[in-house]
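Every protein chain of the complex appears in place save one, which is left out.
Here is chain A:
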Amino acid sequence: MTSNLSNFDLVIAGVGGQGAVKVSDIIGKAAVSEGMDVRAAETHGMAQRGGSVVNYVRVGCDLGSLIPCGSAQGMLALEPVEAMRYISDVAKDGIVVMNTSPIYPVTVTSGQCTYPDPQEIVASLEKDYRVVAFDAVALARQAGNMKTLNVVMLGAISSYLPIPEETLVECIRNMVPPKTIETNLSAFRLGRETTRQ
């Protein structure tokens, strides 16, 4: 269920170090420069050390930063298993933009747990959600730097956000290190193309 209490509720799921906070910051600042209220909640501390991370951004919302269960309009998943872990936050038929390239947790590499097939995750999500899944790491490499994975994903979700593309692009310009502006902008474009109808 979605409500009129927020214009667009987005869940950002990923692994500590992937740049989830940066994405949420770009969206947040862009929303403010569009004159919208915005609330966000982020994971700090322990989880940053390669742990599971979930952030919430509520665009056009002046209440709390936590998104009620099953009501987010969208999800940006930087990692496949993390998409699955937090999918119950997303409303049925919500948009899920997902990177298919996994990061194996230490529990998997050391043989305590198994990692599911990312294509099975996609198939499972497609039953209830609108899914756009692609290898964002490959696109980030194409843009010139693997670390722009988060901006590739931002580009992909940007087609669904109630914020003009130019505003997001302007925020990226202002918020990434000057030397990396071009790489980040091409990462954004490559991501955006994956979801442009």
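Some points to look at:
We adopt the following convention: a residue touches a chain if its C-beta (ideal position, glycine included) is under 8 Å from a C-beta of that chain, and two chains touch if they have at least 3 such contacts; residues count from 1.
Keep in mind that, in the parts below, contacts and distances are computed from a predicted model.
Comparing "Iron-sulfur cluster assembly scaffold protein", "Glycerol-3-phosphate dehydrogenase subunit C", "Indolepyruvate oxidoreductase subunit IorA" or "Electron transfer flavoprotein, alpha subunit" against the UniProt entry of the hidden chain yields the protein name "Indolepyruvate oxidoreductase subunit IorA".
Per the touch definition above, the residue from A:Asn7, A:Ser24 or A:Gln73 contacting the chain not shown is A:Ser24. Per the touch definition above, the residue from A:Glu120, A:Asp135 or A:Glu182 contacting the chain not shown is A:Glu120.
Touching the omitted chain from chain A are residues 1, 3, 5, 15-16, 24-25, 28-29, 31-32, 36-52, 63-66, 68-71, 81-82, 84-85, 87-88, 104-111, 113-116, 120-121, 124, 128, 146.
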